[in-house]
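With one protein chain withheld, the remaining protein chains of the complex are depicted in position.
And now, subunit A:
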Amino acid sequence: MKVNANQEVEVKSNLVTGSDLLVQALEKAGVEVVFGYPGGAVLPIYDALHRNDTSFKHVLSRHEQGSIHAAEGYARVSGKPGVVIATSGPGATNLITGITDAMMDSIPLVVFTGQVAEQVIGTDAFQEADMIGITTPVTKYNYQVNNIADLPRIVNEAFHIATTGRPGPVVIDIPKSISETVTINDYEDDFYLPGYQPTVYPNPMQISKITDVLSKAERPVLLAGAGILLSGATEELKQFVNNWEIPVVTTLLGLGSYPGGDNLSLGMGGMHGTYTANTAIYESDLLINIGARFDDRLTGNLQHFAPNAKVAHIDIDPAEIGKNVKTAIPIVADAKQALNVLLQQEVKRGDYTKWLDKLKSNQKKYPLWYDRGDSPISPQWLIEQIHEKSKGEAVVTTDVGQHQMWAAQFYPFKNPDNWVTSGGLGTMGFGFPAAIGAQIAKPDHLVISVVGDGGFQMTLQELAILKSQNLPVKVVILNNDALGMVRQWQETFYEKRYSHSLFSENPDFVKLAESYGIKGMRVSDEKDVPKVLEEAFSHDGPVVIDCRIDRDTCVYPMIAPGKGMHEMIGVTK
């Protein structure tokens, strides 16, 4: 009798719910933090978070879009996958912008969405949305769990897919009937993916082709993309570039992959890149692209893109090679592995002296420029001040618009993984929640979120997290009472017809911050800027600074739409 009773107890303790299995799988994957928002279909999961003493923490946002952008910021800065939980239907659909953003910018995410119970899937049940159908085009992969025995394996597999090869978002849709099922606790989680074997190591023959052409080239340029950062290859890149003395152009997402301001750095290329960087690509006879995808905002009109260059392209995603630009030397590999093999080659550099001299003189003749104001503040100068007061060492996240381009132009990053921005999708509302994730990834680091007054208002409800999690993020609003970038295009291309781009009613951002219990500051005179920034950056807690900048300032120089890299406007004052 007694023996039996004991046995029963033992059997019972081995029973868990699907949600407990999920918690276990997350712990096993080494997750530190989960960004989420509860709701009906994920109540069993939230109950498991409550019942278990989890090794990870949960950060409650105020909107699912806030959760997912925070997860993206966390992933970009930490190099670890971001994890998100949202409920079915509206919770899940609120994530779509972030999932798409992560897909475009190769950010590893594992996203859990609740789903209605299996018995009612397909009946238009309350808060049912076809998340597999909706997310298929914007995920690296997705799953619906239809058998509880698969759950641990699917989670394990999802983390593998999200973080290896070209990283990206993976969605796991979990019906409530699965998350609340009581089950035994011994399922295997090993997986086999015969169709997914990313090529990491380069073909050495192809690598020696690069050094061959380098030794013959006269005007080489290296284009450094986010792939360098994702594979942690900044040291290797530095060494390679310095051994060969190749000038480097960085993409928007690749900022920090090579130290900005260094001797061989030409700065950012593309629509608002430097004149020197863009003309260097245009005139080059050899263009080595490592980990960039030749996005149209970089290349401008493809017909005029590097017309005389032999192109070598190193990318872990073979489908990016030759997609937009004809490539003579394709190399499928992880950037770090490819650079390691490149570093083993003998250095037989061609004579680049004339080329490097020309680029130096271009940099002198055509630097980035701006007009100084006094009040309102000139935005580029403000970014330079932020750079100075943060010693160029802050993590900077941005939203999308003029302020984003100014931050990219005037805050040279000496270190990798300090720059978080939405490139491919250009998602307004990204910057501020991304800073929350970045601060969680680097709790002791100065994290500055440079945002516009437009984009900040898309996700500012997450100010509540700063308070609740005590995160000392410094939000710098470049407030021009306008959708600045839209206003600029209307000024330039639509004869100043400012259709719905000027704000007449903005909130009082200082009071708004204060209403969340956060320090709010305002600055509208340049002479006050240094003091305000110093005070804000040394404040032991979050700060929102409303910086009144000049509304009429445009981002220059610029490659107008349809134009080539050699046709920049606004190169000089």
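Everything that follows uses one rule, which is that a residue touches a chain if its C-beta (ideal position, glycine included) is under 8 Å from a C-beta of that chain, and two chains touch if they have at least 3 such contacts; residues count from 1.
Heads up, the rule we're going with is that contacts and distances are computed from a predicted model.
The protein name that UniProt records for the chain not on display, among "Anti-sigma factor", "Acetyl-CoA acetyltransferase", "Predicted membrane protein" or "Acetolactate synthase small subunit", is "Acetolactate synthase small subunit". Of the candidate positions A:A117, A:I132, A:L264 or A:L343, contact with the hidden chain is made by A:I132.
Among A:T113, A:N142 or A:S501, only A:N142 touches the chain left out of the display.
From the options A:G40, A:G79 or A:G322, the residue with contact to the chain not on display is A:G322.
Checked against the full complex, the candidates A:G40, A:G79, A:P198 or A:G541 give a single residue touching the omitted chain, namely A:P198.
Summarising the interface, subunit A meets the missing chain with residues 132-133, 136-137, 140-144, 146, 161, 165-166, 193-199, 203, 316-319, 322-323, 326, 332.
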